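One protein chain omitted, others in place.
== subunit A ==
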Amino acid sequence: MGDLVAEKHVQYILSVQKKKDSFESVVMEHLRMNGAYWGLTTLHLLGKLDTVDVHEVVSWIMSCQHDEGGFGGNVGHDPHILYTLSAVQVLALFNKLDVIDADKVTNYIVGLQNEDGSFSGDIWGEVDTRFSYIAICCLSLLHRLDRINVDKAVKYIISCQNMDGGFGCTPGGESHAGQIFCCVGALAIAGSLDLVDKDLLGWWLCERQVKSGGLNGRPEKLPDVCYSWWVLSSLIMIDRVHWISKEKLIKFILDCQVI
């Protein structure tokens, strides 16, 4: 087992940022705002955030904002809660939250909360607990969490809790590690983790670690390194991370490196 080849990862991210005409880049053009969040956060973790041009990034982000306050995934794309969070997160990363009108962004998100406490992704009404997390996380970053009905938001999230202690996209939806991260994260920010059956969910989550040491997203599925984030952070939030093997997971992640 080798080490984390940090420098190569930095180079990869910077090259992806520049190469805008590859097929991969074009087909994901509409979610570039998400990509910016993942890439820049990684650079920050590796201590290399200063290798990007802050002003370039910030002006690009602002060019994606619409009059309603929400942000699109890239220039010309419609506003959506997904990209609004990524925009705010990236600005927060650069300590540049002062460039936006926080109330305007807040109003956009407040307008997306439904009667039952759930959140729509945009004006077209798709409801998913991912959006509950996004709304709560975003407003928390903007110090405006009190502008939405947090109690109802929490109630809706809990209505998506399943027999195995996990959470799905909507009430009755099957438990999935990504949804679990969103729901647990939202409840954590809202101070409502006492509503989670931590032992039951913790056990379901720790059972995601398979023989190879990797983590899968649901029972009987293949492991994938992305679940190292969704499952691991969920376990940490509910203080059950000691129920998986750290060494085995590290080995799996490093084995996934393409050197």
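The rule is short, and it goes like this: contacts are C-beta pairs under 8 Å (C-beta built on N, C-alpha and C of every residue); 3 or more make two chains touch, one makes a residue touch a chain; residues count from 1.
The working rule: contacts and distances are computed from a predicted model.
The listed options are "Geranylgeranyl transferase type-2 subunit alpha", "Protein SUPPRESSOR OF FRI 4 isoform X2", "Translation initiation factor eIF2B subunit delta" or "Phosphatidylinositol glycan anchor biosynthesis class H", and the UniProt record of the chain not shown names that protein "Geranylgeranyl transferase type-2 subunit alpha".
Residue A:Asp21 is the one among A:Asp21, A:Asp50, A:Asp67 or A:Glu115 that touches the chain missing from this view. Although one chain is not displayed, subunit A still touches it through residues 21-23, 25-31, 72-73, 76-78, 80, 122, 124-126, 128, 140, 145, 150, 155, 158-159, 161-165, 168-170, 172-176, 188-195, 197-200, 202-204, 206-207, 209, 213, 218-222, 224, 226, 236-245, 248, 258.
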